[in-house]
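Every protein chain except one is present and positioned as in the full complex.
We call the chains A and B, going by the order they appear; numbering starts again at 1 in every chain.
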Amino acid sequence: MKILVMVKRVTDPNVIIRVNAENTSVDLNNVKMAINPFCEIAMEEAVRLKEAGIATEIIAMSIGPAQAQDQLRTALAMGADRGLLVESEESLEPLTVAKLTAKVVEEEQIGLVLLGKQSIDTDNSQTGQMLSAILGWSQGTFASKVDIVDNTLNLTREVDSGLQSLTLTLPSVVTCDLRLNEPRFASLPNIMKAKRKPLVIKPAADYGVDLTSKIKTLKVESPNTRQSGEIVGSVAALLDKLKTEKGVI
Amino acid sequence: MSILVLAEHDNTGLKEATLTTITAASQIGGDIDVLIAGDQCAGAAEAAAKISGVSRVRVADNACYKGLLAENTAALVVSLSSEYSHIMAPATTNGKNILPRVAASLDVSAFSDIIGVVSADTFKRTIYAGNAIATVQSEDTIKVITVRGTAFSLAEQNGSASIGAVTEAHDLGLSTFAGESVAKSDRVELTSAGIVISGGRGMQNSENFSMLEKVASKLGAAVGASRAAVDAGFVPNDMQVGQTGKIVAPDLYIAVGISGAIQHLAGMKDSKVIVAINKDPDAPIFQVADYGLVDDLFDAVPQLEQAL
């Protein structure tokens, strides 16, 4: 089975995010970028499936700017066999990303797509679900356990109330949650080898998908900073406020 | 305009998230229909009929909707979609699982986790983990939206909507529900707790955290800690709230003996109500607290426990 792993270039989770002066976006000027942490988990899962003899080949794919090659190289160092960058300088919305990916899935005869459950920049959590819909495949989101036996996928999902178990038909689209695994560090020799693994770059426009965005971002603002409230004189006064004014206890 | 809200429920009753989503829907305006999909979910349908502002409750009661499987439920929603300008759901794991699938099936974009309604086609949502708020506008004919529960108030429940059945079952056979285990632990989970009480360096040692445990058990709260308390070895790291720990946004956050370093604030500033108990009146935590109590925690916390 061929596995496709989607890898997104996002701001490093450790950097401080600031809205730009024009209020059009966040300021990404020389900000450290990294592979989306949930995509890293998806990548790790793919490698484990290959190590278990279930996957035959892992293709890491990114849709983004030329610099996203860095993140694909990281994926290759973690164990992907080859990389594909669908290049687009413009940030594309999830529906477009899903459509482009569906084209690749068909081209490459993919049996399982692994993605992160969301990217930590736009926080949409849509691409996997949309891709699954377009392909007409089964869908396993927020996975915390992936188990493939005899062409069925036993999946455990993290849901609000706890854990949900599903049996999915293959092919399938799975989005990965935090507790699925702990991604490995890419070793130095593997990083070096990754530089020599095949990485194909194709313009997004070549796939025959309408790339125009249906969603317009009108404004990006900083969240309101909290204002300080009042100092209360006693525990009794505090409880009274919490009960009567706020109704939180 | 007419709006379909996919409800979050447990078959017998509604989850609060449904009520907040109805509030968001009423801010958009137009008729609001509620869809109850599930297996043996008549109770939830009756509860939905009581929500003020709802015109119609549509019930799809079929075994194939057990566990709200994304494939089947999305197909159901899609089959009803032609009547609506907006399709909404709470941004729960169900809503987030199902609605993007609905959107792609309709070839429209989706809005995740909105925190504000500007107009019928324009919404506010957070990006970058809440570090920025984007105002976004849709050109699509059908708007597909999930709603953040904490950002809207609960809808009233003194309505009487009609209830009608949707009989056609959409069993796609792509997935099967195989079971559910409800998270059970003695301790309330930090990230999902409605109330969190956290201790900082001011707790002085790990034994003193038992004072917080007592308050927590009375309130049904989770116990957290600041990084300073973790670094000082009072409590394990999985209790840490903050930039490098867990991000929480409960209805009530009580910070005890926490100075309020910005790293800690980054992890709890989205709490609805923040209470700070600290003997240092200059502690930065008071700058973000709704209510501050300048007092020795070793007096105040036992008093609090007794008063509850």
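The rule is simple: a contact is a pair of C-beta atoms (placed from the backbone, for glycine too) under 8 Å apart; a residue touches a chain by one contact, two chains touch by 3 or more.
Methods note: contacts and distances are computed from a predicted model.
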Match the chain absent from this complex view to the correct UniProt protein name in "High-affinity zinc uptake system membrane protein ZnuB", "Electron transfer flavoprotein-ubiquinone oxidoreductase", "Carbohydrate ABC transporter permease" or "SpoVR family protein". "Electron transfer flavoprotein-ubiquinone oxidoreductase"
Which of A:A52, A:A66, A:M192 or A:L218 sits in contact with the chain that's absent? A:M192
Out of B:A60, B:A261 or B:A289, point to the residue that touches the absent chain in the complete complex. B:A261
Omitted-chain contact residue, chosen from A:R184, A:K197, A:K214 or A:K246: A:R184
Please output the residues of chain B touching the missing chain, sorted low to high. 201, 204-205, 227-228, 230-232, 237, 243-244, 261-263, 266, 282, 284
By the contact definition given up top, give the residues of chain A that touch the hidden chain. 12, 14-16, 18, 21, 29-32, 34, 182-185, 187-189, 191-192
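We adopt the following convention: only the chains that are shown with their structure count from here on.
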Whole-angstrom distance, CA centroid of chain A to CA centroid of chain B, is 21
List the residues on chain A that touch chain B in their complex, please. 11, 16-19, 26, 93-95, 98, 120-134, 137-142, 154, 157-169, 213-223, 226, 228-232, 234-236, 238-239, 241-242, 246, 248-249
Would you pull the chain B residues touching chain A in the complex into a rising list? 67, 69-71, 74, 92-94, 96-105, 107-113, 122, 125-140, 173-184, 192, 195, 219, 251-252, 269, 272-275, 281, 286-295, 300, 303-304, 307-308
